[in-house]
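Note that one protein chain of the assembly has been removed; the remaining protein chains are unaltered in position.
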Amino acid sequence: MNLELSEDQEFFRETTRKFLESEMPLTAVRELYESADGFDRDWWRQAAELGWTSLYVPEAHGGGSLSGSPTRDAVIVAEEMGRLVSPGPFLPVNVVAAALARAGSADQQAEVLPGLLSGEEIATWAFSEPGGHWDAASVAATATPDGGDIVLSGTKSYVEALGVADRVLVTARTGDGLTQVLVPTGTPGVTVTRGRSVDMTRRFGKVTFDGARLPLAAVVGEVGGAGDIVEHQLEVALALQCAELVGVADRTMEFTVEYGRERYAFGRPIVSFQVLKHRIADMTHWLEGSKAVSDALAGAIDDAKPDAARLASVAKAFVGERGPDIVDECVQITGGIGVTWEHDIHLYSRRAVVDRALFGSPEEHKERVYALLDV
Amino acid sequence: MNLELSEDQEFFRETTRKFLESEMPLTAVRELYESADGFDRDWWRQAAELGWTSLYVPEAHGGGSLSGSPTRDAVIVAEEMGRLVSPGPFLPVNVVAAALARAGSADQQAEVLPGLLSGEEIATWAFSEPGGHWDAASVAATATPDGGDIVLSGTKSYVEALGVADRVLVTARTGDGLTQVLVPTGTPGVTVTRGRSVDMTRRFGKVTFDGARLPLAAVVGEVGGAGDIVEHQLEVALALQCAELVGVADRTMEFTVEYGRERYAFGRPIVSFQVLKHRIADMTHWLEGSKAVSDALAGAIDDAKPDAARLASVAKAFVGERGPDIVDECVQITGGIGVTWEHDIHLYSRRAVVDRALFGSPEEHKERVYALLDV
Amino acid sequence: MTVTEENVETLDVFGSRARAWIEANLPSWDDDEVDSHTLQNLLFDNGFAGIAFPREYGGAGLTLAHQKVFYDTAAELRRQVPSTYMVSIGMMAPTILDSASHEAKLRFLPKALRGDETWMQLLSEPRGGSDMAGSTTRLTRDGDIYVLNGAKMWSSGAYESTYGLCLCRSDWNAPKHRGLSMIAVPLQGTPGLELHRTRAANGNLGEFCEESFVDVQLPVDNLIGEESKGWSVAQTLLFHERNAVANIGYGYLGRTAARSGSAQRSNFGVLAVPEMVERARARGGSPEARQAIADAFIEETVLGITSGRIMAGMRVGTHKGQWGSMLKLQGSVAAHERARTALVVSGADGVIWDGDEVRIDNPGTTWLGCRGGTLAGGSNEMQRNIVSERLLGLPREPSFDRDLPFNEVIRNQGKL
Partner (left out) sequence: MTVTEENVETLDVFGSRARAWIEANLPSWDDDEVDSHTLQNLLFDNGFAGIAFPREYGGAGLTLAHQKVFYDTAAELRRQVPSTYMVSIGMMAPTILDSASHEAKLRFLPKALRGDETWMQLLSEPRGGSDMAGSTTRLTRDGDIYVLNGAKMWSSGAYESTYGLCLCRSDWNAPKHRGLSMIAVPLQGTPGLELHRTRAANGNLGEFCEESFVDVQLPVDNLIGEESKGWSVAQTLLFHERNAVANIGYGYLGRTAARSGSAQRSNFGVLAVPEMVERARARGGSPEARQAIADAFIEETVLGITSGRIMAGMRVGTHKGQWGSMLKLQGSVAAHERARTALVVSGADGVIWDGDEVRIDNPGTTWLGCRGGTLAGGSNEMQRNIVSERLLGLPREPSFDRDLPFNEVIRNQGKL
């Protein structure tokens, strides 16, 4: 987390943390494991009231960020959510809000943003396709203009909260360019398959478009001209995801080191053994580096820095690898109890391992970093 | 080293070790650093007398192995040479002898093998080309039959002991197949460039063929049909190299752990610190695994096991990575003195880092392992 | 070993005899699966159970080399062998053989080797972790019987075993390693004993159990070894356990030659190499996946070859002592790494699936529990201590509780 939060931001952080601690403790997360949707609509409306969904929404539509820098504000929530492996479609709703705020028509904004803002409606982003790549080149679904309509064909996978979403922002191909279409889930020709994940509460889904037809007014931005805004959405998604992973790793290290101080073996607290101390020292630099790069990414996106795309991949490659590594090492320190259902650490492993893969694995982002080296 | 050496083999090992300890201690290796050739001809003839060059030579030509399994015998020498980072063209001479014994004509054997056997002559193998790949597909040099001649064009790099070699066994391409030609270094159209390496005593060179013309009788095996024998040569080279790396790592660990027992810091021998103990435990399994796989490879080659090719790459990938890693970790345990000229450990680092790259890096051999997985 | 060289059937003769018998009697991998108990009975009744155990205790009176020949031959011939006696016959029976009285061996071993009774260990305790000598399970002599009070956990398969070998404290005034005893506890229907299976991080009921003992009464001749000399019995048990996990010694019971051959999943449900190749190919065979899969194959291959080397070394005398720890460590490091490789290879399909059902057969869920192997049977840290201290003779970790009366150790906790 940013070390120089404003008073408003600090208040936001505290409010978010208290809300999660009282309304969504780990016991509640465990209960949601059995549920179909993985979160509670009433709870989500409360979260929306706290401002979780307003950050990317323009003030004209009732939204607004605390600092004028929506991603810097949003990562505050994402990190706190990571600390309590909290449920809720925070990431996809905000990515769609960011896309609409930047590229949506006035009508689209007026129609969609108030519902997202209040938490009454849920929108999500459908980008990756079966096989799981998150780059423009692998988009195969098509958006074909036909008279006053746009026709969608193809399949999108790994779509978060799809089962409860009212609208899906679909990224498709029109010739060499990308086109984004905001599709109500009930549209004819649209088939939603619900899915699950390793995470306790995150649900995903697959959506198939079989010549689904929408008016051209449903296109967000230009037909064939959505490349830049898609890149922006990906960066925002990565920033929120990395911040969440930071929260996951930070909290896991906290409770693990605390446990290791209390736990005796061979007459000593286990964290007095040099190998564990040294491993914790290494994890400290993984964690501090994760915090630093994740913060830097949020700033670079909002400040439209020229290296934001590369930094997004640097961040995902680093945090996406080190975050899960930290949790994994903490399981080892926790010992046998750490691989039982009873201990909470697997809740953190679950979130970490899903975040590792979603929006591109560290290995894939390393390829992107290499491709973006300007040497 | 094989745990079940015969009495003959055990005697051979002891003789080799004693010879190296008395005739080529590390002080002598250091002296050879300044020399052009990196070894001494008289010394090499003595080594030949001990049987170093006889193992692959058929008995008809005065040679013979101890056990009837020449690679199992040869790795005994290679490992001892590694233990004292010994000089001498042991690997290339034996690879050429193995090739001639298996695929050479009676005339070629009669002409060349006695000189190699006695140590009077030196032969080496030219396979890889600038860029440094050791697979048949990257051979670009050509061998073109022209009447009763064979014409060579192209460049070969990283050829060990080239500067002192009397003959070079050249692997070249004829159409889709490989052809091997035994070329006296004085042949017109053959240009030798001497080179050096990081190793104290190993010298390499580059040889260019500019339409060099030799009689067809200089072809070893069939024109265009040398694929199998080249694979065999590569496997033998890898077996000797892995055994040498085992010797390097084994000896480095020996003197480092011994040093760590004597060396006190904070009132304790440094190897009493848990992080060093655990690192040494990991290195123990790297070393024992290296010994095991390196031995298994020697056996698989001589027994013509169907998985010998894959095992050769498994061995190089493992030993080529773990061997240098062991030396590198030992430098850290040795401390500052380990990065000085005065301490012998850099002699071992030098040998290890050259062996790592030569005949294909661990990364390249992993690609080959993947390609050879029969699933 | 109670067997001397001269009176033993040669490996060649034994090999021929075993081959003929296996061909005539053991079912093929391609047949329907035959249950382990039936197979073990068959082996026992024909003199092929407990091959390296003395005949007077129901064994075949041969050596570990004969045992290896038998199971290697069965694998070569693709014949089924019993798959569930790794703990009971591979670890516990050798411990009883090394430590128990002649009477106890006569009483326990034949039934164990026939598979009619099964054994497991009761070592770890809820707050004990790797420090097994810190046991606070209390064994009290009460006239003609012992009374046991306390709790154990991480006890593999207790719910289906006949006996547990239980490490407990019989003297609280002695230093920690010198007040321990080992006793056989009947596990089925014993008054005062409660047993629960542990739910694993993946949500499933696992192999592991927790037991509580409230005034459990045990005959005094259930003691294995002498009273308050149980630590050496525990050490023996751990030695056999590590060797079994490393697939050397008495635990060489054909695990690697199981029915489904090398394509089977390795321990802890991690994807095997062929499955990883399949997934990688489905995703286009990315280069990082190729390298990682090659690594997995390389580690697996080298581990197998290294086990062979260690067994040869034990035969010829170059390898003595705790090499099982090194192999166990190497195996669990590789398995853990492979769990990570499965993530690399599988991408989002490794953690997300279609459909509303909870599933655990995916690399993501496997990863949650992939530390099982680096913890169970002594953590990697313990194995590294053993390798460095006992195999290489490096100085021991400073101990803060070794020589104090155990009562005092307990009081000191929290004071370091």
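To keep things simple, chains are lettered A, B and C as they appear, and every chain counts its residues starting from 1.
The criterion applied here is as follows: a residue touches a chain if its C-beta (ideal position, glycine included) is under 8 Å from a C-beta of that chain, and two chains touch if they have at least 3 such contacts.
This is a predicted model, so every value here is computed, not measured.
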Touch with the missing chain holds, among A:H61, A:H133 or A:K291, for A:K291
Given A:E49, A:E121 or A:D282, the residue that touches the chain left out of view is A:D282
Listed in rising order, the subunit B residues that touch the chain left out are 36, 128, 131-132, 157-158, 193-199, 204-206, 263-270, 272-273, 275-276, 328, 331-332, 335-336, 338-343, 345-346, 349-350, 353-354, 356-358, 361, 363-364, 366
Contact residues on subunit C toward the hidden chain run 286-288, 290-291, 395, 398, 416
Touching the unshown chain, subunit A contributes residues 3-4, 257, 261, 268-269, 271-272, 274, 277-278, 280-282, 284-285, 288-289, 291-293, 295-296, 311, 314, 317-318, 363, 366-367, 369-370, 373, 375
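Simple rule for what comes next: only the chains that are shown with their structure count from here on.
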Most remote chain w.r.t. Subunit A, using mean C-alpha positions, is B
Whole-angstrom distance, CA centroid of subunit A to CA centroid of subunit C, is 42
Distance in whole angstrom between the CA centres of subunit B and subunit C is 41
Between the Cα centroids of subunit A and subunit B the separation in whole angstrom comes to 52
For subunit A, residue numbers touching 2 or more other chains are 273, 275
Where subunit C touches two or more other chains at once, the residues are 381, 384, 397
